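As you look at this complex, bear in mind that one protein chain is not there, while each of the others sits in place.
Per-chain numbering from 1; labels A, B and C assigned in written order.
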Amino acid sequence: MGYLREAPNDWEPLRLTAEDGKPLPEVQLPSAETALEIFRWMVFGRIFDQRMLSLQRQGRIGTIGSIRGQEASAAGLGVALRQEDWLAGSYRELLTYLVHGVPAEALITLYRGGVPGPFPAGVRALPVQIVIGAQMPQAAGLGLALKLRQEPAAVVACCGDGATSEGDFHEGVNFAGAHGLPVVFFVQNNGWAISVPRARQTASATIAQKGFAYGMPAALVDGNDPLAVYEVCREALERARAGGGPSFVEAVTYRLGPHTTSDDPTRYRPDSEVQAHEGRDPLPRMRRYLEAAGIYPDGLQEQLEEEARTVLGEAVAAAELRPPVTPEQMFDLTWAKETPQAQRDRERSIAELREVGEL
Amino acid sequence: MGYLREAPNDWEPLRLTAEDGKPLPEVQLPSAETALEIFRWMVFGRIFDQRMLSLQRQGRIGTIGSIRGQEASAAGLGVALRQEDWLAGSYRELLTYLVHGVPAEALITLYRGGVPGPFPAGVRALPVQIVIGAQMPQAAGLGLALKLRQEPAAVVACCGDGATSEGDFHEGVNFAGAHGLPVVFFVQNNGWAISVPRARQTASATIAQKGFAYGMPAALVDGNDPLAVYEVCREALERARAGGGPSFVEAVTYRLGPHTTSDDPTRYRPDSEVQAHEGRDPLPRMRRYLEAAGIYPDGLQEQLEEEARTVLGEAVAAAELRPPVTPEQMFDLTWAKETPQAQRDRERSIAELREVGEL
Amino acid sequence: MKANLVEAVQDGLRIALREDPDCLVLGEDVGRNGGVFRATDGLQQEFGDQRVLDTPLAESSIAGVGLGLAAAGMHPVCEIQFAGFLYITMNQIGSQVARLRMRTGGGLKAQMVIRAPYGGNVRTPDLHSDSFEALYAHTPGIKVVLPATAYAAKGLLLAAIEDPDPVLFLEPMRIYRGFREEIPEGRYTVPLGQARVAREGTDVTIVAYGAEVSTALEAAEALQMEHIEAEVIDLQTVAPLDAETVIGSVRKTGRAVVVHEAARPVGVGAEVVARIQEEAFYSLEAPVERVTGWPTPYPFVQAEGLYVPSMARIAAAVRRTLSA
Partner (left out) sequence: MKANLVEAVQDGLRIALREDPDCLVLGEDVGRNGGVFRATDGLQQEFGDQRVLDTPLAESSIAGVGLGLAAAGMHPVCEIQFAGFLYITMNQIGSQVARLRMRTGGGLKAQMVIRAPYGGNVRTPDLHSDSFEALYAHTPGIKVVLPATAYAAKGLLLAAIEDPDPVLFLEPMRIYRGFREEIPEGRYTVPLGQARVAREGTDVTIVAYGAEVSTALEAAEALQMEHIEAEVIDLQTVAPLDAETVIGSVRKTGRAVVVHEAARPVGVGAEVVARIQEEAFYSLEAPVERVTGWPTPYPFVQAEGLYVPSMARIAAAVRRTLSA
């Protein structure tokens, strides 16, 4: 007896700064410029979230997930991306999409139930994924294309802790491992998949170590430490771009808001847990870091908030000016090359709507 | 830089005996009775394989996979099972099905294109799975039923190295891990998934360590050492029956024959590889063990072969006496409770066949 | 008792859990959260987390675990959070659940229910509004049921749970809380495989199911003003389809309109049309019309109101068949 080997449990999350914002001893920190860039996006994310939730309450957009509390992970990752890298993420990575160049107007349009694309030329991103896990094999496919074309670029494939249970998560990560593709898998473990806590999602001690099951190096990082997230992602992305293959990152963070505007988190998690995490809000933590490092200009946050509000105000206005989607557009978007019969069928559908005055 | 942690690669397969059949120092070996029982089934499996391949060549059964070379894994596992345990396996575990009580006649009928069931009362086994990986979540479901009913029994879910790439493999193992179910996952790594070698299936250093990604203990075992397979499985099964939760076993073996009778392995693997593995055939190895241990009665193998041939001869005869499947049976097997319309539709289909004399 | 459709589902689940010790409920967020639509609200409190179980986020395993439970003799009710994710369960349900009985020569049965809210016009995100009944109706071995009222929801669900065959139970999300009606307390069943005449009429037959039954009834009311008496058939089960009830009605009216919100090509509507023309050919006075979703994917929310068949589109189709 005693042949079975117990699963190891020996991970500590990587941190570059302490909760109070002070750098930990002997760490290498990103430049002030990078730190400020990350902070700027974190503030933008916070304001974006507020704005989207308020638009939803006003009935101006549909159901939307809150990203509050996860700005450090999203921005740390986003700033580490280069223009030529691909982003494959979900509704929880809206901030990373914004950092990567997707205009706020496109995302607002998406949540207004309109056509969010095409994204501007040169912005390499898959659509914001709603079907949990589906982006993972797709990211492997993007990675395969980069590898075949020998482009020095990487793909980042993002998902949540819950998503790691899906078959597609497994198939995508395994494919990238087996073919040595330039993909960084980035899991935002925010503690919950709607009402299901991380511990009931998988018995694995960490999500990070799942990377080993696919033969790739892995890191567990404090997802509320944006500098650590940035540095880990930078390493992983550079490795990928240089032909070093895939890697796997778990960023431990917390969803401070509801899952979406349709969710009532008080049904399943205690207020005390949320309160504790409010105290670990990554935004003030990052601000404390900048202040301690002496690179925080007076009134910076307020100024960035103001800027964000202006940008978002314009984006909302532009989105609301877009004419609503027509049935013709839906047909146009179904086929790139309509067959003659498909065209006849389109005309018939449109005629049916015209007949009853719905068009 | 240097935040990513490399995937570990520190496994040695467990062995109780050396290639020459001699026990390794300081190991605990199963009883002589158990060893003989395992050997008996290994011989049965070898003869079963021969017989099935020859029936296929004669056109008396359809395409069939060869199990030659994998008898140690299949029998070691099978003998470790108890009557009250469930078996969920595939076409490569036919020998385990036989050990677990499924009559050879049922399997021959299956490969004759007939209805293989129901299995005899008390034989707890899912149908022989053809859709790779599909049995894994099903096994978790069986495990959940055992847990809810507090039955001191276990489930064994078998698959191949290739199957570990499927989404269903992942979902099934993860479910069992998350809910702490009494399931033993048993992967026969026979080096190949048809023409795809193990190394191109996944970059993971071992398949065994995939168990850790689901938070369960794991073992890597020499799949050609039937005593090691037996002991590891016994431990895993006892743990499961006692409420200790799931575990994960990789048995490293080799498929000596073609993938199936439709396969031509010379297209993708060198003869030299096969030759090398012929030299590691588990059947003579086990015999050497029994001989060295002084528990091998003269002429045992020949006698067991003879017995197997007799049993199989009868099974083939019985299977060939079964009347062929009728359309009525197919309808009977579609619905347990036919709706009135389904009954009308059945009659209509049958009438159509009668009209043209196909019935 | 008064109940809306989702409350009726919940009541049915509660009765099954109370009366059938082999019944259990599993799915994403069905436990403490009570399901994203509250269909399982309070059940975990009452029956414990062994019988009302949160699963990992993995739909194929929800169906596959269901099969394993059923093979061991339990009667699982699996929830898929939205019907759009039934794409993911297609393999476990189509290749496994629907064929377990066949594959085992009747030795094992898949007595299980897979529930999912379906349908559009509720301003949900991408893939949360789809109707995939046709995929499963093309998959013999699983029954496909779609209730149109609270009464039917409870009765059909209880029938599905006690049916020895697997049942896909699609709940019309749009009318979950659409109206409350009086339903009996305690257990009652509505038979599977049987359509229902929701409204009698003589001039034309409107065939619908799920949320579109209400729309069809509204259309029928509107048409009455024009002295058109439409008979409305609520299919209730689309596989196996109760063609006989439809045929009987069309033999009487001579005209028919089939309605569903799923995409038009190779939908359940096509099957209904095929059946009608096969068996009521000589009674037909006009081509059967289909009022359905377009031959496109389910559209962006801004256009969905034009995709899901409206009362006006149904009424117009009726008028077309009458003037044909």
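Here is the rule we go by: contacts are C-beta pairs under 8 Å (C-beta built on N, C-alpha and C of every residue); 3 or more make two chains touch, one makes a residue touch a chain.
Not measured: the values here are computed from a predicted model.
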Touching partners, among the displayed chains, of the absent chain: A, B, C
Touch with the omitted chain, as defined above, among C:Ala8, C:Ala230 or C:Val268: C:Val268
Residue touching the undisplayed chain, where the options are A:Leu144, A:Ile194, A:Leu256 or A:Val316: A:Leu144
Given A:Val79, A:Leu95 or A:Val115, the one touching the chain that is not displayed: A:Val115
Full-complex contact with the absent chain, from B:Thr17, B:Asn174, B:Asn189 or B:Thr202: B:Thr202
Touch list for subunit A against the chain that is not drawn: 86, 88, 115-119, 126-127, 131, 134, 136-146, 148-149, 167-168, 170-172, 174-175, 178-179, 330, 332-337, 339-342, 344-345
Where the unshown chain meets subunit C, residue by residue: 84-85, 87-88, 90-91, 94-95, 98-99, 102-103, 126-127, 134-135, 137-141, 239-241, 262-263, 265-271, 273-274, 277-279, 281, 284, 286-290, 294-297, 299-300, 324
Interface with the unshown chain - residue positions in subunit B: 62-63, 91, 112-115, 130-132, 162-163, 165-167, 193-196, 200-202, 262-263, 267-268, 324-327, 329-331, 333-334, 342, 345-346, 349, 352-353, 355-359
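Please note the rule applied: only the chains that are shown with their structure count from here on.
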Centroid distance [mean C-alpha coordinates] between subunit B and subunit A, Å: 42
Sites on subunit B at which at least two other chains make contact: 167-168, 170-171, 174-175, 178
Touching two or more other chains - residue numbers and ranges from subunit C: 56, 58, 60-61
